[in-house]
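Below is one structure, written out as structure tokens, with a few remarks after it.
Of the protein chains in this complex, all but one are displayed in their positions.
A and B are the chain letters, set down in written order, and residue numbers restart from 1 in every chain.
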Amino acid sequence: MRRALDLALAGLAALAAFVAIGILVGLVAVIARRGAPAVTWTFLTEQIRLVGAAGGIFWNVVGTLILLVAALAVCLPLAVAVALTERVWLRGARARRLVRTALYTLNGVPTIVLGIFGFIVLVQGCGWGKSWLAGGLVLGLGMLPTVAVALIERLHAIPAKYMEAAAALGLRQSQIVWAVLLPQARGGLLTGALLALARAAGETAPIMFTATIFAGATLPHGVKDSPVLALPYHIFILAQDSFDPAVGAKLWGAALVLLGIVFSLSLAALPSRLRAHEEAH
Amino acid sequence: MKPLPGLLAALLATSLAFAETLKINGSTTVNLPVAEAAEILRAEQKLDIQVDTQGGSSGGVSMLGDGLVQVGMTSKPVSDDDRAKYPAVKFREIHIGEDAVALIVSKDVWDGGVRALTKQQARDIYESKITNWKDVGGKDQRIAFFNKEPGRGTWEVFAHYLYGSPKAAPQVSFPEVGGNEETRTKVGSTRGALSQLSSSWADGKKVFALALKLDDGSVVEPTEANIASHKYPLSRPLFVLTNGEPAGSAKTLVDFLLGERGQELVKKHGYLRLKDLAN
Partner (left out) sequence: MTRAASWFFSLLALAAFVLLAVIFAWQSGPVWRAEGAGYLTGAKWFFRQHEFGARPMIYGSLAVSVIALALSAPVGFGAAIFTAEYLPRRPRLAVKVLIELLAGVPSVVYGLLGILLLRDWIYTLCARFDPLSGDTLLTAGVLLAVMILPTIVTFSDDALRAVPAAQRRAARSLGLTRAETILTVALPQAARGFGAALLLAFGRALGETIAVFLVVGRRDNFAPANWLSPRALLEAGQTITSKLGSSETNLAYGDPRHWAAITGLALVLLAISGSVTVLGAVFGRKADA
């Protein structure tokens, strides 16, 4: 009887795991199979023609990269500041917990809300019109909790004796931060940034009201009225508005490329994460 | 929070290379010939043109009114309400072609014998007074009506025909479809489906365009001849809109669209050219 339960639980758990992995791997396989034929060198280096039926996605990829760089530039100073505030400048467990809870909560802000927020304040309020920078700001805000939390956890893992030793040597707090803490926590910052970027690369909702159009943009000029193209939005529009057979394979190809970008960013964070995992155990 | 200096420098360098950017927004119907025209002009004359289709025809009007774009695309005339909302804007409608709205059905409905509807029947379906195809001569199948998104020119032409004005249309709640392609796909893959679609998109393979039974009893199909002669009542003009007379890149685009090559694009995408129209 007990043995039966033992086997049953093991079996069910294994089944659940296989179903979970199976579904997730399966959907990537579907995308890869349908999209691979379309991803050629020309696809990646040409621009859209005939409303998606011909040409490639070059400027969409470029646009996505521009948005990511801008988002990172916005997010890093803020995330480092918040992490330092929580770890170094704030005393008291209560205050620190408050900051962390706030970060987890902010992580749950739906991205569509961020997008509309950017639309109200930047596109309309500041009169920027659709702008790559507006997209970058909104994406950066969305990335903030992930990066800040990753950095906080990494800082947390630095043994207290490093800081004590540095203090004993006469270093000021700010010197300790720049000479000891941040260099040691570089891995956490990198990990958090890459993971957050992976998520941001695939986001459509924050950029569709603030930064992106369907066709015609190449490189932005200035800040106002400078939209970019972006892969997720491209896929979103074509998914609704085009099942022309000519577009079909290209649509899957674009999805595959986007997946490739997202996975590359996630995988790039892997060595650092594994190292942190090893150290923690 | 400022971008890296290197990026700024690159941006400045590229910005010097670009002339005034022509921004266009509006109807997905008009988008097809205009987007292709934009591609040609971009390639041949190095014009910087951005095309988007946010919000359909209404988006075209509102973004032109708000000054966010220089050219709007619409498949319906600018209404008095629109003019009142933007008193400072001189809406100039430039007619580039003609299209018609058809009521399309899925294959099973077409094969079931429904080939035409009267205005009253259409109204009753829209108001959910008729909910089964058998009540209009078809098989016993629930009517799956997909309504066009608000703001779509296609919807406004439909509402205008049934009720005289979009504002007089009753409020209904049906599942929504957005652009032309989405409509065609959904109707093609759903049993008993009915929706409004640009007639040139009804391919007669997946979706089929119904004829309209007029008050005098005649049955008018949405053929090119009937649309050109305005016998088919659900025709609609395709416009590009500008604020005042078009100038600069906008004028180049408009001249192209009205010229031989532009009109060929209009025809290529299934619409009627200006010279095809009866008057």
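The rule we apply is simple: a residue touches a chain if its C-beta (ideal position, glycine included) is under 8 Å from a C-beta of that chain, and two chains touch if they have at least 3 such contacts.
Computed from a predicted structure; not experimentally measured.
The undisplayed chain touches these shown chains across the complete complex, A, B. Touch with the chain omitted from the figure is made, among A:Pro37, A:Pro110 or A:Gly127, by A:Pro110.
Of the options A:Val82, A:Ala193 or A:Leu229, the residue whose C-beta touches the omitted chain is A:Val82.
By the touch rule set out above, chain B reaches the unshown chain at residues 54-56, 58-59, 62, 65-66, 85, 142, 144, 146, 149-151, 167, 171, 173-176, 178, 186, 189-190, 193. Where chain A meets the chain that is not shown, the touching residues are 2-3, 5-10, 12-17, 19-21, 23-25, 27-28, 30-31, 77-78, 80-82, 84-85, 88-89, 93, 96-97, 100-102, 104-114, 116-117, 120-121, 124, 141, 144, 156, 173-174, 177-178, 198-199, 201-205, 208-209, 232, 235-236, 239-240, 251-252, 255, 258-259, 262-263, 265-267, 270, 274, 277.
Convention: only the chains that are shown with their structure count from here on.
If you average the Cα atoms of chain A and of chain B, the two centres end up 36 Å apart. Those residues of chain A that touch chain B in the shared complex are 49-51, 69-70, 73-74, 77, 129, 133, 137, 213-222, 225, 227, 237, 240-244.
Residue ranges on chain B touching chain A, taken from their complex, read 1-4, 7, 10-11, 14-15, 18, 21, 23-24, 28, 31-32, 35-36, 38-39, 42, 48-54, 68, 178-182, 184-185.
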